[in-house]
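Removed: one protein chain of the complex. Kept in place: all other protein chains.
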Amino acid sequence: MKHTSSHGSFQEPWWWKLLPVASVALFLAVWHGAALCNPAMLPTPVETIRSLFDMLFFPTTQITLLDHVWASLRRVLIAYGLATLSGVLLGVLFGWSRNFHDFVYPIFELLRPIPPIAWIPLIIMWLGIGEGAKIAICFIGSFIPVVVNTFFGFTTLDRTYLKAAQVLGARQKDLLLEVVLPGIFPNILAGMKVALSAGWLCVIAAEMIAAREGLGYLIVRSMESGNMLNILVALIFIGSISAILSFLFSKLEKVVCPW
Amino acid sequence: MVGDICVRGIGKAFPAEGGGLHPVLEHVEFVIHDKEFLVLFGPSQCGKTVLMEILAGLTAPDSGSIQREDGTPLSTGDLCMVFQKYALFPWKTCLENVALPMKFRGIPRRARQEKAMAFLELVGLKGFEHKYPRHLSGGMKQRVAIARAYAKECPLLLFDEPFGALDAQTRLQMEEELLRIWQREQKTVVLITNSIDEALLLGDRILVLDGAPASILSEYDLRDLPRPRSLSHRDILALRQTILSNSSLDSNRQKEVERRG
Partner (left out) sequence: MKTLRSRKKSAWWKHVTGVLVFLLIWELSVRLGLFSSQQLSPPSQVIETFFAKLTDPRPDGETLGVHFLASFSVTLGGFSLACLIGIPLGLLMGYYRPVYLLVNPIFELLRPIPPIAWIPIVTLLLGIGAEARIFIIFLSAIVPAVINSYTGIQRTPQTYIHVGQSLGMSRWRIFTRICIPYALPTLFTGVRLSLSTAWAALVAAEMMASVQGLGYMIQMGRLLIKPDIIITGMLTIGCSGALMSLLLTLLENRLTKWGR
């Protein structure tokens, strides 16, 4: 990544490499200091890490930390799968059929600005606080970006590709399968990437409001009981999984879409 | 086979900003002789691409028709087109790109891959079958596009300023390549260009397309000049002079006024 201020043959001073390390160290130091001032409110970094290991490897509760992690992941993956399939389908319909787009898209545009979290009360009223509700909320969060990005692919597809295919003898079916779908595939992937992090966000939110297991549930229970340690551990996990999911998806992108 | 193609009375107008119609082509008429190399020469933005798209069946003309020798209208199945922007599908390898028109015709995989290989060899790109277009230079991409157009195995080939995006050196090479392929494959070719040198090097006939709205303003027959041509040949230089002086803005306007009577 070429840095804007580095002009040409600029050599970075050696001590620049230490800056990230210094930064993290400073962060930990501030944390530690704040914890020492407030032992009741804030555990130190060391205590947090130790607690994390304890919870992972020596669980004392009936539902272990890993159980919570899996509960959250499971919900996201189911919702994400459903959202991707139906989202691509709807996006393609919007792009392929002008009539369908004209009639149905305004309804989508009306519902789109509503944050998925705002759907939670309504969904809970309809589906109770079971698995279905949480999957439904994740679904909404993931569905919207997939549709938006898929449709955007249609509007930005270079028309020359379509003309070229037509003169090469393509029929409608060929246009869709050989040109349009591969052509918008990068857009679909972009939508899926956003959808994945949106889904993770929604599952945590949904669990914080109505669940009996899951990382969101863990963090809200800990808030109610004032257990800062658990909150921090859950936070670390939530953040880490989010980062891992993004990372895995980027790797997947390179494999699936070599062009 | 299509034989000679008659282009009659083609007119096309587009909605203009602020209402009304903006005519781009008016009463375009000419004949495309079987197996000839016809060049349409004219400045940029005069409607050449619109004419090409009408010939290719991508756009419908407001008036006029394009007919084959037997009187039936020309259809997209009779022709193929090479675009200035190559339009190679980046998600397909070179081989897959070239094999595509055969895939649309329903030719089975093994057969079409063999044929595609042959066409890639024809354009001198053997060894690049499994590369993606993004790994190729501009000239190479255009060669793949040409191979792909020929792979449709149709009698008429349209070239819309195919070398406009290339540097001068590559352009010369590609012009020679195209000539070689045309002489070998014996298909009818219509090529649009705004380069007078390209027109003189390649064409059996040169039709000058210009004006607003555009129409065919003059025709030059080069069939007597031997190939391969040299741009410094006496006759060619004379012709170049003639065409350029006739194609100046004033004389074109003049001809338009005369033609409209």
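Letters A and B mark the chains as written, and numbering starts fresh at 1 in each.
Note that in this section contacts are C-beta pairs under 8 Å (C-beta built on N, C-alpha and C of every residue); 3 or more make two chains touch, one makes a residue touch a chain.
Remember, predicted model here, so these are calculated numbers, not experimental data.
Looking at the complete complex, one finds that the omitted chain is in touch with A.
Among A:V46, A:L85 or A:L111, only A:L111 touches the chain left out of the display.
The residue touching the chain not shown here, chosen from A:L66, A:L85, A:L122 or A:L248, is A:L122. By the touch definition given at the top, chain A reaches the unshown chain through residues 1-7, 12, 16-17, 19-20, 22-24, 27, 41-42, 94-99, 101-107, 110-122, 124-126, 154-155, 157, 159, 162, 172, 175-176, 180, 200-201, 204-205, 208-209, 216, 219-220, 222-223, 226, 228, 231-232, 234-235, 238-240, 242-243, 246.
Operating definition for what follows: only the chains that are shown with their structure count from here on.
Chain centres here are Cα averages; for chain A and chain B they lie 49 Å apart. On chain B, the positions that touch chain A within their shared complex are 53, 56-58, 76-77, 79-81, 83, 85, 87, 89-92, 100-101, 103-105, 132, 134, 148-149, 152, 158. Contact residues on chain A toward chain B in their complex (touch as defined above): 158, 160-161, 163-171, 174, 178-179, 182-183, 185, 258-259.
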